[in-house]
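The complex appears here minus one protein chain, its other protein chains still in place.
As written, the chain order gives the labels A, B and C, with residue 1 at the start of each chain.
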C-alpha cells in the first residue's frame, strides 16, 4: 500500500502557553494516522491487537518541527511504510497545514511486533501482506 | 484515615494557549493524589489492581475552578474520603497554590469497585479497613 | 441554536491500563464539541479569542460515566446551551457510542467570559446572539 492521508483538527488542549501546539501532540497525530493507515489497508488495528494478540510496540520515535501548528488548524498527516519485516516495521510521516499545504513536521517511528506480555514475536502470516511483507 | 496532602509541580504541557493550566489537568492531579493517599494509608494501588484484581472505575467527576494555576506553580492537593461502602467510594479534593495557599480548585470523584471485566464487585474484606469501611 | 452533534474516533493514547478510555479524555471531547458547536453557529471560536479578545474560562466541570468507551470507538458528542447571560454560559453534553447509540456519559460545564488577563468581562454585543443571549 502506498501513502495514506488522514486529516485532523487541532484541539485546544493540544496547545501550550507558547500559543502553539505542544510537540508531544505530534506523536499522537502520527499514531492516529497509523491506525487510519491500517483501516484503509483493510484491516482493523483493534482486531489485530484483540484477536491476533499482536501489538506494535514503539521502539523509536523521531520528529522534526518546521513550522508551528495552531489551535483549530486542519492538519493533514501523510503516513507510509518505510520498511517492514516479520519482526519490525518503520513508518514515515509528513504533517502539513491543510489551508496552505505548509509543511509543519516530518517524522518516523519504528515498531516491533510483540505479544501481550510485551515479548517480541514474528507477525503472523495472515497480517504480513498488509504491511507489504513478503511471506 | 484523615486527609492526605500531595505536592506536584505544574508541567509545561499542562498549560494551554490561555496561558494557564488546562482544566482537564485537574482530574489528573486528583488521580495522582488518590494514589498517594492509598500509599500513605499503607497500601499500594498497583497491588490492589494487579494482585487483588479490583479496580476503582470512575463513575463521576466534579471540579470547581476558583483561580488559575500556572506553569511551574507548586500545587498542594488535599484528598480525603467523603463516604465509602463495599460497592463505592467518594473522594473530596482541595487544590491550593503552595506559595500563598490560594485555593485554586475543589473537586470530588465517585468510584465503583469493579473487576478486570469492568463488572461491579464488592471490595474484598482485607482492603475495606483502608477505606474506613466497617467489615 | 439547538443541540449540535460532533463525531470523534477514540485515540489509542486516550486509553489507560484499565483497557478503556481515561476519564479525563471526556473533558477534552466536550471541549472539541463546544468548538464545533460554535463553528456550526456561524462563528469561529479562534476568532472570538484572537480578534474579540474574549475567552471562555472554565469554572466548573461535571461528568457522569455510564459505560466505558474503548479504543477506536466512534463517539457522538451532543452539546447544547443550558443557560447563558452576558457573564456566563453553561453547556450540557451527552456522549454516545455511534455503533449502538449506547449512552457513555453525560456532562455539563460552566464558563465565564474573560479577557486576556483572565478578568471577567461582559460578552460583547455582537457575539451575544450566537449564545442565544438577548441583547
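We adopt the following convention: a residue touches a chain if its C-beta (ideal position, glycine included) is under 8 Å from a C-beta of that chain, and two chains touch if they have at least 3 such contacts.
Since we're looking at a predicted model, the values are computed, not measured.
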Out of B:32, B:66 or B:103, only one touches the absent chain, namely B:32
Touching the absent chain in the whole complex: find that residue among A:41, A:58 or A:130. A:58
Chain not shown, touching residues in subunit B: 9, 11-13, 28, 31-32, 35, 44-46, 71-72
Across the whole complex, list the residues on subunit C that are touched by the chain not included here. 12-13, 15-20, 22, 24, 71
In the complete complex, the non-displayed chain touches which residues of subunit A? 18-20, 23-25, 27-28, 31, 55, 57-65, 68, 118
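Note that only the chains that are shown with their structure count from here on.
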Mean of the CA atoms for each chain, then the mean for all of them together: which chain is nearest? C
Examine where the copies subunit A and subunit C touch and state whether the two sides share over half of their residue numbers (same) or under half (different). same
Note, CA centroid farthest from subunit A's centroid sits on chain B
Distance between the CA centroids of subunit A and subunit B (whole Å) is 33
Compute the distance, rounded to whole Å, between the mean C-alpha positions of subunit B and subunit C. 24
Approximately how many whole Å separate the CA-defined centres of subunit A and subunit C? 27
In subunit A, which residues are in touch with two or more of the other chains? 12-13, 71
